[in-house]
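Just one protein chain is left out here, and the rest sit where they should.
To keep things simple, chains are lettered A and B as they appear, and every chain counts its residues starting from 1.
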Amino acid sequence: MENKELEATEKSLDVEENPNTEPLTILEEIYIEELAIDGICGVY
Amino acid sequence: MEFEKAYKLCQGVQVRNEKFGLLFYDYRGPRLYFVPSETLLPSSFFNGTESASALVASLVDANKWPRTQVEKRVAQIIMMLETKGLIHGQSIC
Partner (left out) sequence: MGNQYVEMGLSAPVNVTWEMTYRCNLSCIHCLSDSGSARAGELTTGECLQIIDDLSAMKVFQLNIGGGEPFIREDFMDLMDYAHEKGMVTCISTNGTFIDDKCADRLNHHLVYIQVSLDAASADQNDAIRGKGSFEKAVRALERLRERDIEVSINTVLTRLSFPELDQLVDLAASFGAKLRVSRFRPSGRGKESWAALNVTKEEMLTFSDWLARHIAVSTGDSFFSVSTEERRSLGMNMCGACKLTCCISPQGKVFPCAFLQDVEFYAGKLPEEAFASVWRNSPVFTSFRNLRVKSCEGCRRFSLCNGGCPAIAYHTQQQLNLPDPECLENLIKGKDDDADRGYFRFEC
């Protein structure tokens, strides 16, 4: 199945499970932010 | 990533809850990882006693969220954490 068809299928299933189609931000794609550290303030 | 598996922290890695989601600390870097997952995955999930599918089921039951979206997002996060070497999957006996 093409990606667009898959997305459309998912959306129609979602509507059946949950008629409230307001976007749920908690379920949006996330990005992990990284921070290299080395002691943080460098004494010990 | 397999939904029937549980996921544990790799050695050298710690995690805690923050208001944005999860903060991982990997001493092998050392490196911090800020995961803006909000309340989706509690840090206790990484004790390795609960499968990903059980977590999804509890999120759907508690919040009435669409199952496919929840599965997609949980899978995405677990795959990212696995790729970064922070967690590893294990079977639950």
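By our rule, a contact is a pair of C-beta atoms (placed from the backbone, for glycine too) under 8 Å apart; a residue touches a chain by one contact, two chains touch by 3 or more.
This is a predicted model, so every value here is computed, not measured.
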| item | value |
| --- | --- |
| Positions on subunit B contacted by the hidden chain, ascending | 11-12, 14, 16-20, 23, 25, 27, 32, 34, 36 |
| Residues from subunit A at the interface with the omitted partner, ascending | 33, 35-44 |
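Note that in this section only the chains that are shown with their structure count from here on.
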| item | value |
| --- | --- |
| Distance from subunit B to subunit A - Cα centre to Cα centre, in angstrom | 13 |
| Contact set on subunit A toward subunit B in their complex | 10, 13-14, 17-18, 24, 26-38 |
| In the complex with subunit A, residue positions of subunit B that touch it | 21, 29-40, 64-70, 72-73, 76-77, 80-81, 84 |
